[in-house]
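What you see is the complex with one protein chain gone and the rest in place.
So that you can tell them apart, the chains are marked A, B and C in the order they are listed, and the count of residues begins at 1 in each.
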Amino acid sequence: MINIALLGCGRIGKMHAATIVRASNARLAAVYDPVTAAAQDVGHQFGCVVAASAEEAIAHSDAVLIATSTPTHADLIEACARAGKAIFCEKPIDLSLARVKACREVLKGFGKPIQIGFNRRYDPGHRAAREAARSGEIGEIRQIIITSRDPGLASREYLKASGGIFKDMTIHDFDLARFMLGEEPVEVFATGSALIDPTLAELGDIDSAMVILRTESGKLCHINNSRAANYGHDQRVEILGSEGMVISGNRRAHNLERFGSGSTGSGEPFLSFFIERYAEAYALGLESFLECVASDRTPEVTFEDGEKSLAIAESANLSLANHRFVNIREIAD
Amino acid sequence: MINIALLGCGRIGKMHAATIVRASNARLAAVYDPVTAAAQDVGHQFGCVVAASAEEAIAHSDAVLIATSTPTHADLIEACARAGKAIFCEKPIDLSLARVKACREVLKGFGKPIQIGFNRRYDPGHRAAREAARSGEIGEIRQIIITSRDPGLASREYLKASGGIFKDMTIHDFDLARFMLGEEPVEVFATGSALIDPTLAELGDIDSAMVILRTESGKLCHINNSRAANYGHDQRVEILGSEGMVISGNRRAHNLERFGSGSTGSGEPFLSFFIERYAEAYALGLESFLECVASDRTPEVTFEDGEKSLAIAESANLSLANHRFVNIREIAD
Amino acid sequence: MINIALLGCGRIGKMHAATIVRASNARLAAVYDPVTAAAQDVGHQFGCVVAASAEEAIAHSDAVLIATSTPTHADLIEACARAGKAIFCEKPIDLSLARVKACREVLKGFGKPIQIGFNRRYDPGHRAAREAARSGEIGEIRQIIITSRDPGLASREYLKASGGIFKDMTIHDFDLARFMLGEEPVEVFATGSALIDPTLAELGDIDSAMVILRTESGKLCHINNSRAANYGHDQRVEILGSEGMVISGNRRAHNLERFGSGSTGSGEPFLSFFIERYAEAYALGLESFLECVASDRTPEVTFEDGEKSLAIAESANLSLANHRFVNIREIAD
Partner (left out) sequence: MINIALLGCGRIGKMHAATIVRASNARLAAVYDPVTAAAQDVGHQFGCVVAASAEEAIAHSDAVLIATSTPTHADLIEACARAGKAIFCEKPIDLSLARVKACREVLKGFGKPIQIGFNRRYDPGHRAAREAARSGEIGEIRQIIITSRDPGLASREYLKASGGIFKDMTIHDFDLARFMLGEEPVEVFATGSALIDPTLAELGDIDSAMVILRTESGKLCHINNSRAANYGHDQRVEILGSEGMVISGNRRAHNLERFGSGSTGSGEPFLSFFIERYAEAYALGLESFLECVASDRTPEVTFEDGEKSLAIAESANLSLANHRFVNIREIAD
């Protein structure tokens, strides 16, 4: 039985807690949140220790799930590493690539599993798409199109702290692109606009983005993002290969189709946001981590994966500013 | 070049005229319609003889296309046969099975091609469904579901003269069922209601029907009909076999899908009626007839096919009246 | 907190156990199964009393979930009623309508909630279909088409004890038909064949069935069943109304579509059987029961619903034997 400490009892933390208690090889040992009431809430519901500090929670555990706010991630990773605990950390590791590199130095020699929460890799549809690409079913990959649109604009507070669209939102798609391509992207072009809320320009941010990635061998990947799609959380991955194409499509709560005098085949709006859309993916990602901890294997999504996607995001920022194709090595090395 | 006489210049006659003039192996030689203006209209548009009588039109031709009103079909078939002309006759041959049998006697020894206008057999989707059934792709056929619904109730005049839903509307589905099953149905159960227009009961007719057919070997076929479906002309054929299922679906004018806050994936209403829905099928059916005439082959849809579907329709009427499974042989022999 | 006794720890019992432990207003108090090992298994996993008899388990509870074999259902319902416990009983109540009527007599004056496990009513898609019918969105209901096909033939043992296709399989569809129609069916026509396994005839059973139901006001409902559909568990409900149509469709594990030189738009096979296909429905049905127990309300699916569907199944057997439309009142009263 793996004893888990959960740090952070917000929306995502609570969801992870429910997954942990259902797992047959783990138990929720302790929770911590700087907002004590939030921690008590979870502790009460699932009957576990409510720790007075992150350190105390970590001490109770074999493995730690970090679901606190982004600025605390790197410090907590280092604290866990020092304590010798396996680590599951929500994305991103940090908004600063320099901080991530420093953290990587601290992790040198750390022997326990560490997994970054790029949950979309575990979505059954996206995963089947990648399997079709890896198995040769669709031949050599030539182009990938990732569509990733949120159902509605987040709050100003959230956006201010987000690090900008590329580090907050597109970073998921950069990870998916790397996961699907089977090759590192080397060049990035990015552009965008503040079309949903023009005042985002005051934050130096955009809400509508288009990106192109290119690998060494010439494979191409397009990503489009929007902070608001009124028909639901739009999450599609399309892979064109020499022998076929696959598209991992959107999900609805059920498959009722409506036919009337004005239209035919109408379905429900898509599942409205990531907690619902990726519920299965979150659970499968955590299960995969628990298996790695149980068998002491390296997780599929590593610290380096977190770092690489952040480097692409920084490259995208540079491209956006300079209106040119940016070689990721300018940033990453 | 096959010279065609067209008898009947109504909606269906005009459509056939346009198909004939596009054919590379046929020409529209003469037209006739009891309503002279209708014949002149077609004659003028396509530059052909406007005959003063059906006989005169027949005399100008190698083959005759009969698209007049139902009560004239059998007489005109006999006139064409006596004149030794190939015959394409719109369905049904007649509303009376006795009249059809008498006509069949007259045709004994007639050596030219005669085709009945069961156009749905030529619909590319329905045809591909049958090909999947015949080729063994879906294994042994077990069940067929035919959905056939008109977009809106026809006029009282039309319905009065129609011979009732089974002879007017379901007869197409009886023919499709025979075409798809690869075996003759031997038993029929039919029921129905006047739900769209309850006053149809005054005509002894119904507007909503459900039928089950069963073949000697036990294969089952369900047909459902409605005289009014507000989302368009609903025409589906589903075949369940031991190795799979195929469904020939509905058609839209184009493939635009709409996604909004209330629904996703909405398409256009289905093509609204048989002229649009089966435009390709009408053309392919006539092309097939022209090939048979050119090469003196027996058409795919024979006079006997017309007779057999009428016998099933009469059996369905008997079933509806008597609330029991009717053996078609009671009627047909 | 509602204390639940679970009787029967087979496949369905285990699934219910997992739903109970996730519920916030219930706990699994005791389990019983004539196969002691099965009960111990569940008791161990969820930490509850493993009772030595059904009576002992019932004594530990506020409500009882009966998931034992069909022949024990009516006796256990009566035992629970005598003990004054709320009852959730898997379908069917019994294979004999006479036994069900006798059980109903015993229940006279019983004041606690009793719910029959017709889970399909709780499927989100089917439920949305019915909501569209009830809300007036599709106008007056005219026709319903229910397609219900299992992925593969059950074992001979299972089939021998099943009571025949109408009482075992179609009974779910009879309940759905009643749920959707908003009116009682009064007439039944049923036919069928042993096409998948001709030796089923030895058991007096069939594996492919077609049924038509008709209500007093003339609404029509068609049901088709097959014991084997190689593409998965095929579960569709279509409702045609005066103002539109809705179709509750099949479900796949994910939405990957494949496009290649031979085909486009290929998805996964449908979820293979009822435990997966109706996982959500089972959970929602039990939740609904728990709410009824908590608030002492009458459940949505009553004992009478179980009795009425059984009466339709018996009528279908009579129709199959006599080749005629059977008035359900011949059987039910």
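The working rule: contacts are C-beta pairs under 8 Å (C-beta built on N, C-alpha and C of every residue); 3 or more make two chains touch, one makes a residue touch a chain.
All values derive from a computational prediction rather than experimental measurement.
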item	value
Given A:G244, A:G260, A:G285 or A:G306, the one touching the chain that is not displayed	A:G244
Residue among A:Y231, A:F259 or A:F274 that touches the chain left out of view	A:Y231
Residue touching the undisplayed chain, where the options are C:G47, C:G109 or C:G262	C:G262
Hidden partner chain, residues of chain A it touches	140, 142-143, 145, 147, 149, 187, 189, 191-196, 208-210, 212, 214, 217-220, 222, 224, 226, 228-231, 234, 240, 242-245, 323-325
Residues belonging to chain B that touch the chain removed from view	22, 123-125, 128-129, 132, 137-138, 243-251, 253-261, 268
Those residues of chain C which, in the complete complex, touch the missing chain	230-232, 250, 252, 257-270
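Note that in this section only the chains that are shown with their structure count from here on.
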item	value
Farthest chain (mean CA position) relative to chain B	A
Same-residue or different-residue interface between chain A and chain C, half as cut-off	same
Core chain by centroid distance, with centroids computed from Cα atoms only	C
Gap in Å, rounded to a whole number, between the CA centres of chain B and chain A	57
Mean-CA-position distance for chain C and chain A (Å)	40
Per-residue multi-chain contacts in chain B, two or more chains	230-231
